[in-house]
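Just one protein chain is left out here, and the rest sit where they should.
Take a look at chain A:
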Amino acid sequence: MSLLSVRDLSVKFAMRDNTVTALNQISFDLAKGERLGIVGESGAGKSITGFALMNLLSRPGFIDSGKIMFLGDDIVQMPEAKMRNIRGNKMAMIFQDPMVTLNPVLTIGQQMVETLMAHRKLSKAEAEQIAIVKLREVYIPSPEDRLEQYPHELSGGMRQRIVIAIALLLDPQLIIADEPTTALDVTIQADIMELLLELCQSNKVGLILITHDLGVVSQMTERTLVMYAGRIIEAGRTREIINDPQHPYTQGLINALPQQTKPGQRLKQIPGSMPSLTAIPKGCPFSPRCEFVKDRCHTEAPETVQYANVEVACHEVNRLHTDKAEEIKA
């Protein structure tokens, strides 16, 4: 049985006189202990996906249709009280900026004990013991002293470790990490990612890693979804997607990496920018920026098809390949 199974999930935002679609019929599965990456530009709907999984979209966003099956129950239909028991307990979330995700006026210990006691019948002393064990798991030195400290007394990397420890407190089955290292500096990023990977592997925790960093995705995850304008445009094993992307957008993303460019060359960026949600072009949303665009792309939305080991939503997948083949021949 898969841990999480999302089917045709649509999220909309109610605007003054119409609704805009932020997520358009996305579907994906996550097996127990599997690590999944979600990549895309800003505004592609990555974070919205994370919040939708928690059923915590704040107004004016709402889940319009679709199913989110988590451990056999549909989260979309679940009453709030039951959902509250899943949040933090079975499913945890890690946010981008550890400077602001911890409550500034409560000590680390208070925040951890409160989380534990909200979900389990424990005495304060027992809760503190668990907190110390978890802090040790994320390699916090002298965890007993940390419990007494306030967030502002700790460094950014330390705080993100504590955030991870809080996420792991109740041994969740799934962790949603929304750009967990974007706010940290590069050396600490690597440490935190390594820690997250290690903890997910040793505790058999499922991970959904939301990021725009393809390098991180390739190290951390087994499968990857590429999102664009609220749609999943390509999905498959991370290795396949990184090495042999099929969708022109994914190819563009990978070509735009600085490593793909020789010194002195300009970065190969994708022309244009992501359409605003209120003005998603008809047909294929990527068509205005696509170099392989055909007439059909402007009118017909592409179906998701299986192609060369990945699922991809593009009319021109075959065409791309023949083009490439010709290039190589020539």
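Points to keep in mind about this one:
The definition used in the following text is that contacts are C-beta pairs under 8 Å (C-beta built on N, C-alpha and C of every residue); 3 or more make two chains touch, one makes a residue touch a chain; residues count from 1.
Quick note on the criterion: contacts and distances are computed from a predicted model.
According to its UniProt record, the chain left out of view corresponds to "ABC transporter permease subunit" among "Germination protein XA", "Phenylacetate-CoA oxygenase subunit PaaB", "ABC transporter permease subunit" or "Protocatechuate 3,4-dioxygenase, beta subunit". Of the listed residues A:Lys32, A:Arg84 or A:Arg239, the one in contact with the hidden chain in the full complex is A:Arg84. Considering A:Asp8, A:Asp73 or A:Glu114, the position touching the chain not shown turns out to be A:Glu114 (whole complex).
The chain not shown here is touched by just one of A:Leu3, A:Val39 or A:Met54, and that residue is A:Met54.
Across A:Leu106, A:Leu257 or A:Val305, the single residue that touches the chain missing here is A:Leu106.
On the side of chain A, the interface with the absent chain consists of residues 54, 56, 59, 84-89, 92-93, 95-97, 100-106, 114-115, 118-119, 163, 166, using the contact rule stated above.
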